[in-house]
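Got a structure for you, written out below as structure tokens; questions coming shortly.
Missing here: one protein chain of the complex. Every other protein chain is in place.
Which chain is which? They are A and B, in the order written, and residues in each are numbered from 1.
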Amino acid sequence: MKNRTGRLISYIFLIISSLVSIFPFYWMFAISTNTTAAANKFPPKVIPGDQFFTNVQNAWENADFITALFNTLIVAGTITISQLFFCSLAAFALARLEFKGRKLIFLLIVSTMLLPPASPIPLYMIVSKFDWINSLYAVIIPFLVGAFGVFLMKQFIESSIHPELIESAKMDGARNFQTYYRIVLPILKPGLATLAIITFMGVWNDFVWPSIVLKEQSVQTLQLAVRGLQNAYNRDTALIVTGAFITTLPLLAIFIPFSRQFIAGLAEGSVKG
Amino acid sequence: MSTKSNKKPRFKYGSQASRDALSGYLYVAPFFILFLTFGIFPIFYNLYISLFSWKLFGAEPEFIGLQNYVWLLTDDPTFIKAVVNTFSIWIISTLPQLFIALVLAYVLNQGFVKMKDMFRMAIFMPFITSILAVTIIFNSLFSRDFGLINFILGTAGLDWKIDRFLSHIAIATMVNWRWVGYNTIIYMAGLQTIGKDLYEAATIDGANKIQQFFYITIPQLRPIILFTIIMSSIGGMSLFIEPLVFLDLRGGSHNQGLTMFLYLYETAFGTKYNVGYSAAISWVMFVIVVMFALLNWFITTKVIKD
């Protein structure tokens, strides 16, 4: 009896949380199918209209989404793969190899996470010295390895890979890189998936730094394209929301199948090694 | 046995210890190469320009020593306001966010729950959207005259942007919505590490689920909770895009939603182009963030232990 109410409350809680999580997506869809005039009514219009294709066409004409998507994929893809590799490698060294000063090195890396977010001017100066203004290098190279990634990977390695496992691999005569590649990487998969998603999203979403270094249309990223819509028609709500919606769609398409795996992997697979 | 011998590595060429050292340095090298190239210079350059009265468009830079810091700490109500706003938004975003995530993770981890995959995916979905998109959507939801939220709450005409506290709630809502799912997933991973025997023993002792949540789950998850709190304080302290897009560069007409980072950005890029002062803000911010992270560390370790 008591158990039953507990379950009921649990389900209600889950359902409400899910609805709250999903509703803004629906809202985004609903507005992108209406005109701005229709969206600006009280009570607000919650029913989808028939303006979706007009809005998409309008957004399409005002921004080059194909180029932007291509650029974003290059930037986010390169950074993600590079971060997975270099961060997990560094984390492996810091967590499971014995060498002088590794504690200090780890502390140094972690403390860089706390460094103040500086004004972009000095970084701009460096990037321009390399002649990377209006080049995707400017938004890729500085972000190939990150303190957060190293930190996260180290956490995962420490919680899921027992030192004895490494030791026994060494006993069998494995080189360090082989140990990393054959033992650490497979067990680390859920951790890597987490880092991949966090990195990919972070890069996909950034627009402050790209807006400063990428001024040419041919190198613009998706967020810059949406940002551009915000100006082109000032506050044309339907157009802007449509832009936000069509830049979110590819992510949903990539992540709905992938995140299922990622979530399941995280929740079930990890830690047991 | 073998672990012990590794604690005192002997550096003989070709030995395991020397190979470990070599690989170790090699593997962490990429981070330091990039950091030295792109991270160190901006930090020290910032320290340098913070000693100048330097406006990008105006008179030549003039060395004024610590004057920027003196102004910032003793005579700048706007900065105080920005600090208070940042902490206010942080509290009303982080506490509910982590608590809801913890409860969600706990519930989702129960054996009886069906369709776990579906719930998890739904809750995780907000994390996929960009901050820009989130802000655009919530801007529409929180609209004064046409907002759905005003309609549901029956508060037609309530302006969520002008009142200080209401604007904090609106901004915190965006943060909460986007991050609850992420933290839930992190906590669920942590819950897997707690042995079933602990719960079984507690059940035999007659503890109900809620008691188990408070007396087993939370203490056992301590390292992970600490991790999420540290991460959300770093994120919360550098909050900036949400107030920028929801309000404006100044965080609204009376700086109601101005955060520290937004103030830094506005000082350098708004209308003032005062990069010297902006650099000083970034250093004071650094000290605040470090102190705050340490304090969080301390409190979390203490509180959850007891």
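Here is the rule we go by: a residue touches a chain if its C-beta (ideal position, glycine included) is under 8 Å from a C-beta of that chain, and two chains touch if they have at least 3 such contacts.
Going forward, contacts and distances are computed from a predicted model.
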Message: Since a chain is absent, check the UniProt entry for it and pick the matching name: "Cytochrome bo(3) ubiquinol oxidase subunit 3", "Extracellular solute-binding protein", "NADH-ubiquinone oxidoreductase chain 49kDa" or "Na(+)/H(+) antiporter subunit D".
response: "Extracellular solute-binding protein"
Statement: The listed residue (A:M125, A:M171 or A:A253) that touches the chain absent from the view is A:M125
Message: From the list A:M28, A:A68, A:A91 or A:I140, pick the residue that touches the absent chain.
response: A:I140
- request: Out of B:R19, B:K116 or B:K272, point to the residue that touches the absent chain in the complete complex.
  value: B:K272
- prompt: Given the full complex, what residues of chain A touch the hidden partner chain?
  reply: 36-37, 39-40, 62, 71, 74, 77-78, 81-82, 85, 120-121, 124-125, 128-129, 131, 133-137, 140, 175, 177-178, 181-182, 211-213, 215-219, 224, 227-228, 230-237
- prompt: Hey, which chain B residues sit against the chain that's not shown?
  reply: 55-59, 71, 75-76, 78, 140, 143-146, 159, 162-163, 250, 253-254, 269-275
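Keep in mind that, in the parts below, only the chains that are shown with their structure count from here on.
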Statement: For the pair chain A and chain B, the C-alpha centroid-to-centroid distance in angstrom is 15
Message: Help me check something: in the complex, which residues belonging to chain B touch chain A?
response: 2-3, 6-7, 9, 16-17, 19-21, 23-28, 30-31, 34-35, 37-39, 41-43, 45-46, 100, 103-104, 107-110, 112-113, 117-134, 136-138, 140-141, 145-148, 150-151, 156, 177, 180-181, 185-186, 188-189, 192-193, 208-209, 227, 234, 238, 241, 261, 264-265, 268, 275, 278-279, 282-283, 285-286, 289-290, 293
Query: Which part of chain A faces chain B closely enough to touch in the complex?
result: 2, 6-7, 10-11, 13-14, 17-18, 20-22, 24-25, 27-28, 31, 39-44, 46, 86-87, 89-90, 92-94, 97-100, 102, 105, 109, 112-119, 121-123, 125-126, 141-142, 144-147, 150, 155, 159, 163-164, 167, 170-171, 175-177, 190, 194, 197, 201, 204-205, 207-208, 223, 226-227, 230, 237, 240-241, 244-245, 247-248, 251-252, 255-256, 259-260, 263-264, 266-268, 270-272
